[in-house]
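Just one protein chain is left out here, and the rest sit where they should.
The letters A and B name the chains in turn, as written, and every chain counts its residues from 1.
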Amino acid sequence: MYPENYRYTKEHEWVLADGDAGTIGITDHAQQELGDIVYVDLPKVGTHVESGKTFGSVESVKAVSDIYSPVSGEIVEINESLADAPEKLNTDPHGDAWLVKIKLTRPEEIQNLMSASDYQSYIGAEK
Amino acid sequence: MSDQGMNESRMVHGDKITKVTTHLSQNEALLFERSSPGKKAYQLPELDVPAVDAAEALGAENVRAEITDFPEVSEVEAIRHFTRLSTWNYAIDYGMYPLGSCTMKYNPRINEVVARTEGLAWAHPYQPESLSQGCLEVMEHLENALAEICGMDAVTLQPAAGAHGELTGILLIRALLEKRGNPRKKILIPDSAHGTNPATAAIAGYAVENIKSSETGGVDLAALEQLVTSDVAALMVTNPNTLGVFENNIVRVAEILHKKGAMLYMDGANMNALVGIARPGDFGVDVMHLNLHKTFSTPHGGGGPGAGPVAVKKVLEPFLPTPRLRRSGKKLTFDYKRKHSIGRVKSYYGNFGVLVRALAYILAHGGPGLKNATMDAVLNAVYIRKALEPYFDLPYKSPNMHEVVFSDDRQSKLGVRTGDIAKRLIDYGFHPYTVSFPMIVHGALMIEPTETEGRLEIDSFINAMIAIAGECETDPQMVKNAPYNTRTSRVDEVTAARKPVLRWKP
Partner (left out) sequence: MRYLPKSESERSAMLEACGVSSPEELFAHLPEAARLNRPLNLAPGISEYEIVEYFRDRAASTALGYTSFLGAGVYNHFRPVLVDTVVSRGEFLTSYTPYQAEIAQGTLTQIFEFQTMICQLTGMDVANASMYDGSTAVPEAAMMAVRATGKGRVLISKSVHPEYREVLATYAKYQGMPVAEFGYVAESGELDLEDLERQMDGLTGAVIIQTPNFFGIVEQVKAAAEIAHRHGALLVVVFTEAVSLGLVAPPVEADIVAGELQSFAISPSYGGPYAGIIAVKEKYIRQMPGRLVGQTTDSRGNRAFCLTLSTREQHIRREKATSNICTNQALVALMATVFMTVYGKQGLRELAEQNLAKAHYLAGKVKPRFSGKFFNEFVVKLEGKTPEEINKALLKKKIIGGLPLGRFYPELADSVLLCATEMTRRTEMDALAEVMA
């Protein structure tokens, strides 16, 4: 369920990094908690984001959840397809429904994040 | 669909549903779909002055083309249209409307009649004060009555609604603190508060700091002591709080705030529990708003209009919005020259028509009657609590006042959530209670009966709730798909939000 090569945050984001190229999304657990996702608010390409700071939000009918960046860097691409099909976040949060691509300024930040198994025990404990 | 429809309809006619029976209701298209060119529902008097060429008077470029797709229906079609639509609503006039925190009490019809008294309803806000004395007397009478009810020194009637009153109140605090040299930075708000409280604080330029509720659901004194610093402008508290529980430490809460130069703001949403019994001004509140559409019976009208007067202690009076009503001898007048005022929060003087209705309500009850109303409101809520406690989890056990908050803890273990129980309640002929609020109660069922429900209606509500608690055990799936009895079944709010269609198009 949770890919081994991703790293995870306590706020339920994931990041897949290769050198300074990263992809960020929200976890399957996050989409389940939110329920039917109706809208995604993403930053503009070129925005600089800091790890642990919000850069956007995901909305269901009656809830808004901020997205916290797992790493610092510059947004180089956003997933435009989510504007018309936010429901993809409910069906494929770890794949097709990635949120943004980012150029990492401090790739070492990855080390501070959770592994797939740590994350799974974290969400197990949270319940 | 038809097979399933049959099954569904059999389900709703269980022997426990006694308050309602399904009946035919008229279908009705949208106005735009009913229109056809040339139909009319109006007739203007013949013009007694020469007609004017619009292009000449306004300039051809300033004259509009016809309003595309605007309705064209006859008078008969117009009245049928709105009458048919009306029958698709539930209303207090149909039965109990136990929305917690909303105080859905009976709306006396005399209020509607007097609000239409010609000299009042057709009074222009700029007509001379000498020809407005009757309007001003109504306002003065209401200001005085509300000040007495709240135990406060002065009242402004200008704010248009509760949230608007909140904003006014917080701006008053800000103005006072600013005059004292420092407006401060933060407003403290309990986690059980209405969402308008933090939204208001933000609009007034304050940061919001949440206070966790204590184990009994009230303000945690120890936490408060710690949080009240010289940065804190005020605490916004609802009393009784959103659990329907009176803040027993309220006097102490006020002392803690005042010692540090901070103010106590009270959200008056729940005043229906206090009128004639306890007065915020007496227990340390500096400023508060009232919701005339809750406590004072003015109709909610499907979401407005309301009115949100603000009552203050003397120290805040200089800051009240302009203009202020003043009496000089026999004459009432508006005072516009108030150098410390926060300014206007609304054009003119307030939602006067709503003020008339609220005063009519106060006159009808009178002092003793208002207290009796409060006692019946609390009696009804306590009675419901006693009757439903064996069936629903009650997370906070403190004595409740005008409302009671259960949780869906037992039912959610069977897969049924508070929202599902609410929808099933519709099949039993009741409007649901408030769902999922306050947020400190997971899966909240917030029930406020008000004083205008009789024993029969309350018993019938209790029986419906008990029956549904049973259904949650025997047939949870059935409850989850409710309602069945309504002309509209569960509405797809997800698609509405994903692909917003906010206006009709041909």
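Following the convention adopted for this analysis, a contact is a pair of C-beta atoms (placed from the backbone, for glycine too) under 8 Å apart; a residue touches a chain by one contact, two chains touch by 3 or more.
This one's a predicted model, so the numbers in the text were calculated from it and none came from an experiment.
So one chain is hidden, and I want to know which residue out of B:I17, B:A91 or B:I466 touches that hidden chain in the complete assembly.
B:A91
Sort through B:S328, B:S347 or B:T474 and give me the one touching the missing partner chain.
Considering the complete complex, B:S347 is the one touching the chain left out.
Over the whole complex, note the residues of chain A touching the chain we left out.
On the chain A side, contact with the omitted chain comes from 39, 41, 59-64.
Keep this in mind: only the chains that are shown with their structure count from here on.
Could you put a whole-Å number on the gap between the CA centroids of chain A and chain B?
From the centre of chain A to the centre of chain B is 38 Å.
Within their complex, state which residues of chain B touch chain A.
493-494, 497-498
Report the residues of chain A in contact with chain B in the complex, numbered from low to high.
Contacts found on chain A: 36, 38-39, 59, 61, 86-87.
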